[in-house]
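Contents: one structure, followed by commentary.
One protein chain omitted, others in place.
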């Protein structure tokens, strides 16, 4: 049997018979853990260590979650994912396959990472963001060093495929980073930036829905999949918090 | 035992003892499936679901193939691969390690994907193409949205390392996309494009074999490994189909 006796598993949870669950893991109700997962590993687990996986969460096959992290309710973790120590994932988050969360990171509710996203330590990704495939958040301004200048991404931001964000940079509320960009400065709220070298391209309302004159952003009026009904209120509240002008 | 009884396995096929084969998988003769593979998974498999893996195909360790796909004869799937539902792979195809095929995709015969290629849904990759490491095919023009504008890659095209193709773009027959490009427009037949910003650089016959004046493309005269003997006829037929001028 691959499940430690020092682990708690909630009602109706399904753990694949090839998955490995180490000590001090607390799994909520209705959780699914797929084949060949390694959950709660640490070199020497002591009584201080704890990994929490909350109710209704799905962890797909071949994924690894280390000790001392917390995965929120209703979250979906892809295949071949790696989540290292001290990662705090809130509710309703999605982490795409092959994503590599290096630890010491907070990912807030309703944020979605697509496949193969790399999150360096000390990143903060706030709620309702989208990070598309192969996005990288870095943290070391003079590599190698012990300096860790994490990236901050404010709510409702969109980081398109294969963009890299350099250490310590902040992406403002509701902003849009184009594909394959190398972000080397802070990006203001509701602003488009793209390219390598990186350039500010103007206000997000410049992007239109194809073949129309309608604004594509904010996306909350046109894309509702899996979001809460009160998303408009959430949007207004978070916008007010971030934009004080 | 990790192999479902509701699965058919052909003659001389080898399934590693740690691999997991779910219901409704049909495996041909002389197939090899490596350790820690997950083959035919789906949340709830019904009688309508089916995964076909044809004869002489090799699936290396730690790979995942979901239901309702088909993998052709003589194909090679690398390590740590993920192939999602409704992927149609024809014969003699290679899928490199860590590649992530998101589903709803067709990959035609003799096409080769190197390591860590990401294929968004609704892509069509025609025969005899090469996609090199870390190529990404995208599909969403205003992310996040429900629009899926898949990429089309015509036969004998070469997409070099780390290129990104934006949603709905078409790469013409026998064309060449340089490394690290961000393809934001259609590329005509037998044309070179590269860079970020992307630029058309001219006809593929501008690329020479190093230290010679010989054309490097089409490559069929100088590189024959694992291709059929009648590849020249195939090339002429497919060229005629694609180039109507």
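Order of writing sets the labels: A and B. Residues in every chain begin at 1.
The rule is simple: contacts are C-beta pairs under 8 Å (C-beta built on N, C-alpha and C of every residue); 3 or more make two chains touch, one makes a residue touch a chain.
Since the structure is predicted, the reported quantities are computational estimates derived from the model, not experimental observations.
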{"item": "Touching the absent chain when the full complex is considered, from A:29, A:100, A:186 or A:203", "value": "A:100"}
{"item": "From A:2, A:30, A:70 or A:91, residue that would touch the chain that is not displayed", "value": "A:2"}
{"item": "Residues from chain B at the interface with the omitted partner, ascending", "value": "18, 34-36, 61-62, 79-80, 97-98, 112, 115-116, 130, 132-134, 158, 160-162, 179-180, 195-196, 207, 209-210, 216, 219, 222-223, 225"}
{"item": "For chain A, the residues touching the chain missing from this view", "value": "2, 18, 20, 36, 38, 41, 62, 64, 80, 82, 98, 100, 102, 116, 118, 134, 136, 138, 141-147, 164, 166, 182, 196-197"}
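Operating definition for what follows: only the chains that are shown with their structure count from here on.
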{"item": "Averaged-CA centre spacing for the pair chain B and chain A, given as whole angstrom", "value": "28"}
